[in-house]
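Working notes, structure below.
What you see is the complex with one protein chain gone and the rest in place.
In this document, chain identifiers A and B correspond to the written order of the chains, with residue numbering beginning at 1 in each.
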Amino acid sequence: MFAPVYFDHNATTPLAPAVLEAMLPWLTAQFGNASSRHEYGRAARRAIDEARARVAAAVGAHATEIIFTGGGSEANNLFIKGASACLRPGLLAVGATDHPCVIKPAEQLTQRGWLLRKLAVDGEGRIGTENFLATLAQKPGIVSAMLANNETGVLQDLPALAEPARAAGAWFHTDAVQALGKIPVDFRALNAAGVHAMTLSAHKIGGPKGAAALVLDKRVELEPLIAGGGHERGLRSGTENVAAIVGFGVACELAVHGMAEAAPRLAALRERLERGLLEIGAILFGAGAERLPNTAYFALPDFDGETLVAQLDRAGFAVASGAACSSANPEPSHVLRAMGVAPELARGAVRVSLGAANTAGQVEDFLKTLQATVAKLRRLTAIAV
Amino acid sequence: MLNLPIYLDYSATTPVDPRVAEKMIPYLVEKFGNPASRSHAFGWVAEAAVEEAREEVAKLVNADPKEIVWTSGATESNNLAIKGATHFYSGKGKHLITVKTEHKAVLDTCRELERQGFEVTYLDVKEDGLLDLEAFKAALRPDTILVSVMFVNNEIGVIQPVAEIGQICRDKGIIFHVDAAQATGKVTIDLSTLKVDLMSFCAHKTYGPKGIGALYIRRKPRVRLEAQMHGGGHERGFRSGTLATHQIVGMGEAFRIAREEMDAENAHIRKLRDRLLKGLSDIDQVFVNGDMEQRVPHNLNISFAYIEGESMLMAIKDLAVSSGSACTSASLEPSYVLRALGREDELAHSSIRFTIGRFNTEEEIDYAVKLLHEKIGKLRELSPLWEMVQDGVDLSTVQWAAH
Partner (left out) sequence: MAYSVKVLDHYENPRNVGSFGKEEEGVATGMVGAPACGDVMKLQIKVGKDGVIEDAKFKTYGCGSAIASSSLVTEWVKGKTIDQALDIKNTQIAEELALPPVKIHCSILAEDAIKAAVADYRKKHGEH
């Protein structure tokens, strides 16, 4: 059977086998509602408590700091909308390359009297300190800057941002959805540096879709996004998705334990990949910054990203053009625009994001395929001209 | 062989039907793609499964698939419907109407809107748990923009007159939301005739997985909402966030089964419910809460007078049942739903909810009846209230040293 090679791990990941195994009982015999007081319910509650402890341990947080949500998008919305609802409207600053599920709720807040500042980044996608300090001088109530970018993999230097932000009196949130499992994420250390809240999502780390978390310093006051029933300390109501939460817990543990081995391996694959890409004439985005080890983001001048990606798909490689989470809109990537990449080039963007099952052989095959595809497309365009 | 404890709490949540689980698993394993991924087959396969499930959900309630938006559950659906519509139509008025026996997901959402300056009328119900239509009409105001009434009550199983309420709302141009979390697979829902604008669903009360639900948003006449979660623009902008394919597939399959098997299943469940009721009919001072006619066959909510609910639960721990509502957690309050029926406190404190489902058997019901007979005798021996009543004391005349 023809099995395409999956190179789109920043969009979502396959479930780790041990995660599936841990989830299955909660999809079958152990079906209780965790709020029920009988044994079916209590068993579910214990499983959730255990998962909460696992997630907390994976990121160096306390179990009581974990608020489970149904997704990373929800957790980001919960923080942005929930924290702002408890503050007097003022200035709100979010990274210009942040995920739409941070930027869009922030834009919504402008209807409630908030002023929105998108934090500018340099050509490599890093938030510039000078600009940032100028924003802080205007005393924002809330700052949100992602730890790792989903398109480029570029990392922000959070302590350098959070420390002055704390001095300026802002709540600081970071979207760590893409960072978890790929680089060390330590909430205690981040918290000490002034980060008050952090978003995680299970399906990016070998866990299931449908579970995520907001890690929250308890000093931050939040209005819930979803009311009714008082689950998750009143911050997120709704019957708990036990199976997905259990899966999330196990996935966190596996991802963090496996990282020491996986990260250098992925970094080596990515290095090989990017060497090959440069040889084909690709332009790499964000490669000058510190990055996640698994992500390569590039464009071939004169080639449309959509076309390339479609050709690659036909040849058996699943990659992304722009970001999958927002693939619903065909605009050129807002991340690349913020980095100052010309729109024509940005339209050519292709993202390869590697994961546990990928091999050196697959990378070699991919490079060959890409080269052949490029050659073929060149011939076609030559004929067209 | 009896498997203990016997699960009689199907309104708290249901087991996932094995057929549903089987259909879900491939979407956890090889078909793991993100349905929003437009650039490869992993994404397309997931997206196709999501759309197929959307059709199944729509079919159960006779709606158009385009009218179905995925959420994480009925709690989120209720929040999205009520806050989303209220905010969108806030220019037209600031008054909402709901009912005191609604689920917390509706009541707490309404409280939040009150804090934002909206006005909410919480209607009483009659002693049988049903809404009084005259009282409802009287509560309508020129600035009423939204009415929210549940289809089937989660504690007492009564079916509210949604068709009549819907007609009244439609005539007046008021948005009508219905929480149908407890209704799917239990009563026929035909949105082509019901004048309902928004309807909340969840999978885990209908043999699907937890963590997935849907909101029906009528297209003709078109109902508008303000989204509550923003981001990638999923679900046509109504609700952003990666779709949990396996859960959606599970909900679709669960709703397909519900559509095909509802009639036969209800007959089976009604038989069991009647058997349980009959089995308890020779016990003194036992009261059914809520109307017996306008009621789903799955639910039997009973007050065993002069026995406190929690000690009762402890005595019958071989039965997994609930006292009060399980969806709301560990509070020691007596059920606000039973209070709303005007039940005396000692009866409200003494209620047990039995909810019967797909996998219960006659043998299980018989076991339950036998166990209840034994334990009720023992607990009444322990009860000072029972003793007083036996001595002819009228409890309502007693001066209690309340603490």
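Annotations for the structure displayed:
Just so we're on the same page, a residue touches a chain if its C-beta (ideal position, glycine included) is under 8 Å from a C-beta of that chain, and two chains touch if they have at least 3 such contacts.
A quick note: this is a predicted structure, and the numbers were derived from the prediction, not measured.
The missing chain, though absent from the display, is touched by one residue of B:I307, B:L338, B:I352 or B:L372; that residue is B:I307. Only one of B:E56, B:D108, B:D291 or B:E346 touches the absent chain when the whole complex is considered: B:E346. Taking the complete complex into account, residues 306-311, 314, 330, 332, 334, 344-346, 349, 381-387, 395, 400-403 of chain B touch the chain not shown.
The working rule: only the chains that are shown with their structure count from here on.
Residue ranges on chain A touching chain B, taken from their complex, read 4, 6, 8, 11-15, 20, 23, 27-29, 31-33, 35-41, 70-74, 76-77, 99-102, 104-105, 107-108, 201, 203, 208-211, 223, 225-231, 237-244, 306, 309-310, 313, 317-321, 324-329. Per the touch definition, chain B reaches chain A in the complex via residues 5, 7, 9, 12-16, 18, 21, 24-25, 28-30, 32-34, 36-43, 72-76, 78-79, 103-109, 111-112, 202, 204, 209-212, 228-234, 240-247, 313, 317, 320-322, 326-330.
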